[in-house]
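Below: one structure, written as structure tokens.
Omission of a single protein chain aside, the complex is shown with its protein chains in their original locations.
Up next, chain A:
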Amino acid sequence: MNLPKDLFYTKEHEWVKKEDGNVRIGITDFAQDELGDIVFVEMPEVGDEIGADEPFGSVESVKTVSELYAPLSGKVLEVNEELEDSPEFVNESPYDKAWMVVVEPSNPSDVDQLLSAEQYEEAVKKD
């Protein structure tokens, strides 16, 4: 399982990367593998407020549609518009080309409450 150590994770299979007070968010390698070939990514708009543990978008694969749950509350600063035309990035490059949103957290210390790579791996194994 490819789980970069410098990222934070959620039980809902999102990864979170700290970037100068903001966070970049995507879904994990495990999640893309479980979902299978992604065919559509639905995302919020720049400026939207998202709430911790609330859905902020969805990913559709050949077999299912799965909601994206916000790892923390905040305001959407950037959205990866390339995913609209190239949803396959989620399968090919989940941690890099398939970042989904950049969010300004309402409370920056929320990030530290998220799971480490080890904790996430543990949680996935338990399932």
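In the analysis below, contacts are C-beta pairs under 8 Å (C-beta built on N, C-alpha and C of every residue); 3 or more make two chains touch, one makes a residue touch a chain; residues count from 1.
What we mean here is this: contacts and distances are computed from a predicted model.
The chain absent from the displayed complex carries the UniProt protein name "Probable glycine dehydrogenase (decarboxylating) subunit 2", chosen from "Metal ABC transporter ATP-binding protein", "Sulfurtransferase complex subunit TusB", "Heme exporter protein B" or "Probable glycine dehydrogenase (decarboxylating) subunit 2". Touching the omitted chain from chain A are residues 36-37, 39-40, 60, 62-64, 87-88.
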